[in-house]
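Yeah, one chain of the complex is gone here, protein chain that is, but the others are all in their spots.
Chain lettering (A and B) follows the sequence in which the chains are written, and residue indices restart at 1 in each chain.
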Amino acid sequence: MPDNRPFIIAAYAITWIALLGYAVRLYRARAEAERRLQRATEDLTGGPT
Amino acid sequence: MTWKDEWRRVWAIVWKDLTTERRSKAGLNAVAFMGILVLLLFGFALGPDTEALRNAAAGALWLAILFAGVLAFNRSYQLELDGGALESLLLYPGARWAIYAGKLIANLVFVLIVEAVVVPVAMVLYQVSLPPGWPALIGVTVLGTIGFVTLGTFYSAMSSRSRAREVLLPLLLFPMLIPVLLAAVESSASLLGGDPMSEAGAWVRLLGAFDIIFLVASLLAFEYVIEV
Partner (left out) sequence: MGVTTAGMTMAPAAKSRSRGMLMGIGAFVLLAAMQAWAISISVADRDMGHLQKIMYVHVPAAWNMMIAYFVVAIASLRYLWKGQENDDLLAASAAEAGALMTGLLLLLGMIWAKPTWGIWWTWDARLTSSAVLFFIYVGYLILRAFVDDPDRRAQWSAAVGLLGALNVPIVYMSVRWWRTLHQPQSSPRTLDPNYTMGLRVNAIAVMLILIWFIKHRYDTAKMERSADQLHERLALSGRGGINA
């Protein structure tokens, strides 16, 4: 029985890096969009004050 | 608007585009030379081995047609855009598909003329002799060209009006054309090898199906692409 452990570990590592990496990117993009939306709303309504 | 009127519009666009090409000739010459240049480059890349060249001939020829043809499609709309002619074309009454059909036929004639120059050069450069079944070979070439031009005309309607059009068209077009490339290369290779229609038949049917499916889809979708 051949030892394929490096390949299996690489496969799982790549899966998690890809999925978590994209999740982090999405989270940042969303925070940025929220900030932009809030700023635009404040500009339009004359600010939070 | 009757069908007859639409067809007159189609032919008017075909006539206008082909006349423009005939008057300038620079476009046709440049595209044909590009095709020959690609053939030459493939010859150098593959080395002078006659047998290897002969085996690669069908593939190299189709890639040369693809690389050369892709230069023609953007030009077809670019000429309209430069003079602001596309807006006036859209202002005329009538169906949008007539514009697509006109551009399609004009591009088809253009690419077929380029092929009439490039194919004989390929046969000389790669030392391929005309097989007994050469009429079938012409049929395969025309079918493959229809598929190529159908999608090329459709995608260049977008790419020519976007930023970075030179990069965008091949990026969108080439992945979509892989079935055409496979079918055209496989069937022309088997016909060149003196193969009776037995093996090429399935590929020819695939080419025909591809042409019909994307011709219908492009005619339907063109309206959404050209209006905005």
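Methods note: a contact is a pair of C-beta atoms (placed from the backbone, for glycine too) under 8 Å apart; a residue touches a chain by one contact, two chains touch by 3 or more.
These numbers were taken from a predicted model, which means no experiment stands behind them.
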Touch residues of chain B, complete complex, unshown partner: 151, 154-155, 158, 162-164, 168, 171-172, 174-176, 178-179, 182-183, 186, 202-203, 206, 209-210, 213-214, 217-218, 221, 224-225, 227-228
Residues of chain A in contact with the chain not shown: 1-5, 7-8, 10-12, 14-15, 18-20, 22-23, 26-27, 29-30, 33-34, 36-48
